[in-house]
Every structure is written in C-alpha cells, then in structure tokens.
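A quick write-up on the structure given underneath.
Omission of a single protein chain aside, the complex is shown with its protein chains in their original locations.
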Amino acid sequence: METHKAMVYSIGWHFLHDRQAAEEMAQEVFLQLHRNWAIIQSPEHLLFWLRRTATHRAIDAGRKRKSKAEVALEEADEPTMLERVHDTLLSSYLQRMVGTLPEKQRSAILLRYQEDMEVEEIAQVLEMNASTVKTHIARGLEFLRGKVSRRLRKV
Amino acid sequence: MKQPFLKLIMVGLSLSCLCAAEEFKIPAMDRMAARAKETVDVTLDQSMLQLASGFLSKDDPDEAKVKKLVAKLKGIYVRSFEFSKEGEYSASDVEAFRAQLKQPGWSRIVGVKSVNGENTEIYVLKSGDQLGGLVVLAIEPKEFTFVHIDGPINPEDLSELSGHMGIPEIVKPKAKAEKKEE
Partner (left out) sequence: MTPFEEDLKKALARVEPPDGFTERLAARIGALPARKRRPVYWRWAAAAAAAAVLFSGVSYEHERQARGEAAKEKLLLAMRITSSKLQQAQHQIEEVESH
C-alpha cells in the first residue's frame, strides 16, 4: 500500500512537475478514496480506481495551471548552458519534456511508461478507445525522440 | 414501550413455509449509480464474510455480536445511493427490486409510508422457524438503500445490534406482567 502512495504522487509529479501541486493532487485523491472507500471491491479495483482518479485530477490541475503559464509545445524551454552543465542526465531532461506534452499524450505516456499498463487498460482509465491511446503514445514518443536528438546535437 | 417491528417479524415467522425461493439477484443499478452523488456498495459473499469474521475482535462487545450474527450467513449486500435532488430515480428502479421479492417464500412484513416521503419496506424469507433472509428497502426522496442479508438470522440479533455502535437503542417490549401494571 505504501507503493500506492508513490504511484499517485508520481503521476502528479511527472504530469505537473511541481512538488507542491503534485502533493496537493495526491492528497485530494486519497481524500476522495476515503469518501468513496465502500465502493472498492478488491485490491485490483483499488489500483484501477487510484490510477484513474489520479490521472483525471492531474489533468484538471494541469488545466488550472495552464492559464497561469501558457507554453506552446514548440516553444518548450530548451535547457540553458548552465542547465546543460548541471542537467546531464537524460532522465531529468525526459521528465521535463514529458511535462510539456499535451495532456492526453502526457497521460498516455505516463500510464504506459510509469505504470507499465497495456493499451487496453490505459483506454479504460482515460475513457477513450485503444486506437486513440496508441496514437497519443506514438505522437508523444515522436516528440520526445525529436527533442532528445536535437539536444544531443547541441551538446 | 411497543416494539411493533419485532412483533411483525414474529408473525411472519409463524406463517412458516418450506417453499424454496430462487436466489435473489440484485438488479443492475448503473443508471442510479450514475446519477448519485454518493454511493455505498458492499458485497460480502460467504467467503468474504468468513474472512471478515476472522478479523472481528472477541473482546469488543459489538464486534463479538456481529461475529456471532454472521457465523451462518451466506452473504450481506448493501447498495445505497444519495442524490443531490429529488426525482433522480424512478418507481421502476424500485420495482426491479420488488419483482425479485415476489418469488416464493418472501413476505413483506413492513410497509410504512411517512408524510415526508420516507418509505421503508421490510421483507423476510421464511425458512422453518427462522428467517432465511432479510431485505430492507428504504425509499426516500433523495436516497435509496437496499440491504439483503442472506442466510439464517434471528431477529433478536438485529435488535441487539441497534443498541450499540452509536445507534440509539431500540427499547425492548416490557414483559407481560409489567404491561398489566400500566
């Protein structure tokens, strides 16, 4: 069950890239679980419920934040020279770039690569059909690959 | 003080019938659930009841009573929906439950309508000199609750429970001798 705490928080963190916002979102998810505990039928149902609720809450939180700092996909921050010096880990760069994806691509990528979920499971959580999920994953990967290869050329 | 409810159950038991009833199937409630602002859904079959019972404390009086109560039960099922406004569920939603309770063996022992629109119906499944099952339908303007206790249950046990867990106690009927003195 300690794993679920990290799972929910991680969805928020990787989606929002803001520790405070991610914690707030995760707390809201568990408060909602507390209110709706009686509907949970099994450990598997609990996991599905948490993933779905966390993802939707992260999307909602992301929309609220978007109005504060609108960043177009193409204009996503390229690392400064200082950041390149300090940020040599590909992981950190990928995390930041995932955070700039459109919300549906971001959700699909997170559920696929953070949670190891299959396309059909992701489709159920995001309430869309499987082919749409595949499209979002493919487009997200294409964008991320492009960003990484451009970065590698600059370094 | 009167305890009409308990009397009704006893009357129900006296008309015992060995009729075999079909298994109660909870109707699909997706439509109700979609409109509800809050839902309680408890499904405990025999294996889950046994699992739960194993975790009840013998030292806690309430839990010990529940442990004894559920020892022979086959299942407990609760569906409760709370709505933000009236009219969110229909008579046909409720009728889906009543249709199941027309099966042989089931008898309605309580059907009360209050002026504020809160109706309660209680059905029992007769099985020899015991109850073989109990269904409660609580039909309120902004809330619907269905409870099914499947298996042998003594009505006295339910009265016992009501005196604990923060619920005001149902006052038991005075003995006949005391009543005469009134």
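Lettered A and B in written order, each chain numbered from 1.
Quick note on the criterion: a residue touches a chain if its C-beta (ideal position, glycine included) is under 8 Å from a C-beta of that chain, and two chains touch if they have at least 3 such contacts.
Since this is a predicted model, take the numbers as computed values, not measurements.
For the chain that's not shown, point to the residue among B:33, B:51, B:64 or B:99 touching it.
Within the whole complex, the residue contacting the unshown chain is B:51.
Among A:21, A:61, A:109 or A:125, which one is in touch with the chain left out?
A:109
Write the list of subunit B residues that the hidden chain touches.
2-5, 8, 40, 42, 44, 48-49, 51-56, 62-63, 66, 69-70, 76, 78, 80, 82, 110, 112-114, 118, 120, 122, 136, 138, 142-143, 145, 147, 149, 158, 161-162, 165-168, 170
For subunit A, which residues lie in contact with the unshown chain of the complex?
1-7, 9-10, 13-14, 19, 22-23, 26-27, 30-31, 33-35, 37-38, 40, 43, 46, 90-92, 94-95, 98, 109-110, 113-114, 116, 141, 144-145, 148
Following the convention adopted for this analysis, only the chains that are shown with their structure count from here on.
Quick check: in the complex, which residue numbers of subunit A touch subunit B?
35-36, 38-39, 41
Would you mind writing out the residues of subunit B in touch with subunit A in their complex?
Answer in residue numbers: 38-43.
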